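Working notes, beginning with the structure itself.
With one protein chain withheld, the remaining protein chains of the complex are depicted in position.
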Amino acid sequence: MEHQPTLELVQEVELIGHNKKHKMKKVVKNAEEAIAGIESGMTLMLGGFGLCGIPEKCIETLSKKPKITDLTCISNNAGVDDFGLGLLLKNHQIKKMISSYVGENAEFERQMLSGELEVELTPQGTLAEKCRAGGAGIPAFFTPAGYGTEIAEGKETREYKGKMYILEESLVSDYSIVKAWKGDTKGNLIFKATARNFNPVMAMAGTITIAEVEHLVEPGELDPNEIHTPGIFVHRIFEGKNYEKRIEQKTISK
Amino acid sequence: MEHQPTLELVQEVELIGHNKKHKMKKVVKNAEEAIAGIESGMTLMLGGFGLCGIPEKCIETLSKKPKITDLTCISNNAGVDDFGLGLLLKNHQIKKMISSYVGENAEFERQMLSGELEVELTPQGTLAEKCRAGGAGIPAFFTPAGYGTEIAEGKETREYKGKMYILEESLVSDYSIVKAWKGDTKGNLIFKATARNFNPVMAMAGTITIAEVEHLVEPGELDPNEIHTPGIFVHRIFEGKNYEKRIEQKTISK
Amino acid sequence: MLGKEEIAKRIAQELQDGWYVNLGIGIPTLVANYIPEGIDVTLQSENGLLGMGPFPKEENIDADLINAGKQTITTMPGSVFFDSSDSFAMIRAGKVQLTVLGAMEVDQSGDIANWKIPGKMVKGMGGAMDLVASAENIIVAMMHTNRAGESKLLKKCSLPLTGVNCVTKVVTNLAVLEVKNGAFHLLERAPGVTVEEIQKATEGELIISGEIPEMKL
Partner (left out) sequence: MLGKEEIAKRIAQELQDGWYVNLGIGIPTLVANYIPEGIDVTLQSENGLLGMGPFPKEENIDADLINAGKQTITTMPGSVFFDSSDSFAMIRAGKVQLTVLGAMEVDQSGDIANWKIPGKMVKGMGGAMDLVASAENIIVAMMHTNRAGESKLLKKCSLPLTGVNCVTKVVTNLAVLEVKNGAFHLLERAPGVTVEEIQKATEGELIISGEIPEMKL
C-alpha cells in the first residue's frame, strides 16, 4: 500500500553514494558519441517546430553518416533544403516522415511525388498527443481531430457526450533527439521560449533519448521547480557549440 | 492551413488595447468571492496530496456554507478530521468522494461504513490522467493500471503489443479549486515543490477553475518560461493569507 | 466589397473582452491589428505561446521565439510558454474562445476544406484539424469566390475535409454569414454590395431574412 502511514519511520536515511563520486554517466562528448547506436531502419523522433528548437548538431552529424538509411522520422516538419531534416532528405536517409506539415522543401516534394519518400500526415495536436501518450505508457486515446476527414479512415470512432472522436495510437521511438536551452548532467532539461514545442513530449517517448543543450551544468544548478523535462527521460546529453538557429521568416516591426 | 507560409506579412501588428487598462478581471477579493456559484450537487476537483498543496482557504470557506451539500469531490485524499476536506465531511456536505487513498480520517470511515458517503476509489495515476485528459479534451484513454483487478470490472479491455489495458474515461469538474505558490492577475500559476501534485491537472479540468495563491503579482513578474499552469485554465484568482500548511507526518534527521 | 484588411477589421468586431483567440495564417493574422480599444484579448499560438505580441524590432529578434507561421514575434506581460501537447490540450478542451482561419471551401453544414487539393503537392494540415474539431466558435475568413469566380460557400465541400459541422461564421469580401441548421444565414452585406450579388456568389443555401444591414467598419 503506497500511502499507508508507516509505523517504521526511518530516522536516518543516508543515501550513501548519492552525493559522492558523481559519474555523469549520461554525459557524452559530442553529437558523434550521442548518436552512436542509431542504425538503418530505426524510428527517430526529432524535436522542433519549423527550424525552431531542432537538434541541429545531431541532425548534421547524422547527415555525415549516409550509410544510415531507411529512417522513419517523426518530426512536426521536415526542415528546409539545406538545414535540419532537409540534410537527411538530400542524402536519401529517410524512408518515411510522420509530420503535420511538410514541404518548405523542394527535395521533399520531389521525393514524395516520385514515391521514394513515404509521408504520414498527422494533425499537429494528435501528433503531440501521440508522443506524449507514448511517453506516458498510454497506448491509445480518443481525440476529435480529424473526425469526418480522411484522417479517420480505418480508425475506430466513438461518441462521448454527443461529440464524435477517433481512436489514435501512441508513438514511441528507438531514439528521440531533442534540443534544450539548459541541461544538467542528470539529464534535466529547460527549454527556451517557443523552442520548447515538441521537444518535451518526444523526450518522453524515446527508448533512448538524446538531448543536445546550449548550456550543460552540474546537478543543483537548475532550480528543481523550473525543469521542463525530468532527467529520467534523458539517456545521453551533451553541450553543442555554435548553434546556427536559422530563422525561417524574419518579420520585424518598423 | 495553419503553417503555410503567408505571403501577406503583417508589417506592423499593433495590439491595441492589449497593454492598456489592464482590468484584472480574474482577480477576486477572497475565498468568499472565489467560490460564488458553487451549489449543492456540483462536482468539485480539489488539488493537493494529503494535506500538501490543498486549497485550504476555499475549503474552509465552503465549510462555512453548510447549505451547500451533496457535493462530489474529486481529490486524491480526503483530509483529516479537522482540516482540509475533513471539514466538509464533518458537515455532511460531501455525497461522494473520488480518490485514490482515503481514511486518515475517523469521520470518513464512519460515514462510509454507514453508507452516507459514497466512495469511488481510483488508482492514483489513473486519477491524475483522468483529470489531465479531461483538461486536454481527451474523453477516454487506455491504461494498464488495475487490469485484472476489481477496478477493471465492467470496463473495456484491450491488448496492445502483448500487454493488457483498460479503457478509462476522463473527468471534468464544475469547479476546480487549486492552490499555487505564485500567480499573476492573468491566472498564470507557479507551484512550489511537491505542493504541485494534482493541482495543475485539476486546474486544466475545471469548467470554472479557482486558484488561491500565496503571492499574487502583476503580469510580467513571472518568467513566461517558468509557469506551470497557463492562465487560460484559470478563471478566478486571489491571494490567501496566513496559510496553515499543516504537516501530516513530521519526520526529521537527527 | 472588402479587401483583406477590411475582412480582418470586421472579424475583430467579434472579439470579446477576456477572450483567448487563435488566428490562422493569412487574413486571420491581420485581425490582431484591429483588436478594439479597451478589449483584452490574448492570442494563442499553437506552437506554444499564450500572449503573442507584435513583431520584434530588428535588434530584438530571437530565433527561439516564433509563432505558428514561423515568424519572429515578441511576448507581452503575462505571456506564457508551453509544449505542443499542452498547447493542443487547451485547444482541444475548448479553452480557446475563438479560432479564425482561412478556407478553400465551406459548406452549408459547416464543413470546411482548407488543407489539400487532390493532384497538388500536399503540405499537411498542421494544427488546423485539431483547431476546427475543438473550438466552439470558428470564423472563416476568405474571399467569397475563387479566382475562377466560383463560389467557395457550397452545398457540399468538394475538396478533402479538414473538419465537419464546425464553422460558425464566415466573413468574406462580400458578406458576413452565420452557418446553422444546414444553411448560410446572411447577416450583413459589405458596403456597396447587394443581396443579389451575394446570392449569386453563394452556391450553398442562403437564408435571407428581413432587411440585411450593411456592415459598419
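Side notes on the structure shown:
Per-chain residue numbering starts at 1, and chain names A, B and C are given in the order in which the chains are listed.
Keep in mind that, in the parts below, contacts are C-beta pairs under 8 Å (C-beta built on N, C-alpha and C of every residue); 3 or more make two chains touch, one makes a residue touch a chain.
For clarity, every value in this text was computed on a predicted model and none was experimentally measured.
Although it is not drawn, the missing chain touches A, B when the whole complex is taken into account. When you scan A:C58, A:L71, A:L167 or A:M204 for touch with the missing chain, the hit is A:M204.
When the full complex is taken into account, the listed residue touching the unshown chain is B:P123, out of B:P123, B:P139 or B:G187.
When you scan B:F83, B:Y147 or B:Y160 for touch with the missing chain, the hit is B:Y147.
From the options B:R132, B:K186 or B:H235, the residue with contact to the chain not on display is B:R132. Panel shows chain A; residues 1-6, 8-23, 25, 132, 134-138, 184-186, 188, 204-205, 218-220, 224-225, 227, 230-233 of it touch the chain omitted from the view.
Summarising the interface, chain B meets the missing chain with residues 49-53, 76, 99-103, 109, 112-113, 121, 123-129, 131-132, 143-151, 181, 191-201, 228, 245-253.
Note that in this section only the chains that are shown with their structure count from here on.
The chains in contact with chain A as well as with chain B are C. Rounded to whole angstrom, the centroid-to-centroid distance between chain A and chain B, based on C-alpha atoms, equals 29 Å. Measuring from the averaged C-alpha position of chain A to that of chain C gives a distance of 30 Å.
Contact with two or more other chains is made by residues 46, 54-55, 68-71, 75, 81-82, 85, 88, 91-92, 123-128, 134 of chain C.
Under the contact definition stated at the top, the residues of chain A that touch 2 or more other chains are 50, 100-101, 124, 129, 143-144, 191-193, 248-249, 251, 253.
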